[in-house]
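The complex appears here without one of its protein chains, the remainder shown in place.
And then chain A:
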Amino acid sequence: MTDPGSPSTAPGPRQGSPSDLFGPDSQFHRFFNDPRWALAMVRATVLEAAHPQIGAALIDNSTFVTHPWRRLRNTLVSLQRMFGPDEATRQREAARLNRMHTRFTGTDEQQRPYDAMDPEVRAWVVATLFESSVTMCRLSGQPLDPATMDRLYAEFRGFLAALDGGAGHLPPTLQDFWPYYDRMVNEELEGTEALRIILYRLFDHLPAPPLLGGMPTVWAAGRALAGPAIGTITVASLPEPFRRRAGLPEIPGAQTLMHSAYVAAGLARFLPENLLQTDYLTGLLALSPDSDDPRLTALRARMKRAGALVRLVAPVPAQRTPDEAAEPRRSAAEFFTEVLDQTGDGFVGWPDLAAMAREISSRLDLDEPAETRIYSAFADWWRELQTALDTDGDGRISSAEYAAAVPSLAGPALIRVAEVLFDATDANGDQSIDAAEYRALFRTGFHRSVPAAEARYSRSAFVADFLSFMSGRRRSTAYDPLLTGT
């Protein structure tokens, strides 16, 4: 396997030093805030998922169906680091991605092995990103000129090189790329389950981003219209030979709809600039509504008014009992689906707990060895859970097994998770968590969740809160967004 720490050697005829390729002047950065890129990214993800190895890895490990917004934000942050001007940040992010992907190995349903570190697989991921960016420009009627396309290809090859220590699995020139791409589409791709989930389930069930969580009605209404449209647009933009082979539907008018969507998104560049800051927007959506983040404070008055209007114009709902919403505890079944089952497959297994460890590590931006400590603590907890709860010995815990044995959940390994989490969160090591450390982990307002008198969060209080959340199934303003947030 590739050595994650190796410096990026960037071979290939067109590539200079990495700092020439990346940074604010790169072609990639021109696209990053382009609204068409949203469509292109969906398309790229579908093409990735159509690769049997990637599809299997996604099905087994990914939380993108249950926590799509979290996933989207993490991906965008990662891409920005990889394409940013700072070489040290890039190498650090590459190492982090490599550590993360090393953990994704297994076999699919037909017992074929998959490995997220397989260089061919990674080359295909980068290929789909590049090809979707190019296609996005073509589909919206503004094709890239050959020089720009060459440059963009070099940047994406540089991205793969930074990640893998070499870009040997992507053809060296653009001329050779297209035959490679066509061969992959014609021979390698399949109509995988992951692909169908993305096309037909993800957008129909897409949960509201945290910031809009308080307006489920509006969200559901918008999604009912947009969900099928996104699926249709994406299918129509896929290469025709692949559509045929994967048995994807040909819907009358879909091509027109797809072209219109790309053209319309292309026109959105005439909108006010701050509306199109991809990272600003996703960052905002990821915040919980009660965050004290300054961006949100500025937006909150307007949001409040919007929420008030929505409630006033929404049809009067059935009468609810007043104490319904104030219930601080949830049932074992609710806790199982909302917190433990991160991958949403109906079972709790190592991938679910690994997803928690992954989310925490990326929020706290951990390096080695802190990241490994988090993963080990979660792995120990998984062994403890498995021993206690997996009564039928199938290697995973079903909802019924969990419900039958809830009291034994707060074992020593879980306490250890709390301790390790505290150490990782306490970045400056002063044995208490201050507002900045708190916000890094929870992305929510410090003063709202911590008793007003003390301005710091002590180890014992932190551990106690974590345990009461994890074992007492108590709802919590801080942990809920962290582990159940979409």
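Keep this in mind: a contact is a pair of C-beta atoms (placed from the backbone, for glycine too) under 8 Å apart; a residue touches a chain by one contact, two chains touch by 3 or more; residues count from 1.
The definition used in the following text is that contacts and distances are computed from a predicted model.
Visitor: From the list "Isoprenyl transferase", "Transport permease protein", "Fe-S cluster assembly protein SufD" or "Leucine-binding protein domain-containing protein", give the UniProt name belonging to the chain omitted from this structure.
Guide: Its UniProt record gives the name "Isoprenyl transferase".
Visitor: From the list A:Leu309, A:Ala436 or A:Ala464, pick the residue that touches the absent chain.
Guide: Per the contact definition at the top, the residue touching the missing chain is A:Leu309.
Visitor: Among A:Ala88, A:Ala147, A:Leu225 or A:Ala301, which one is in touch with the chain left out?
Guide: A:Ala301
Visitor: Contacts of chain A with the missing chain: which residues?
Guide: Within chain A, the residues that touch the unshown chain are 301, 304-305, 307-309, 311-313, 316, 319, 322.
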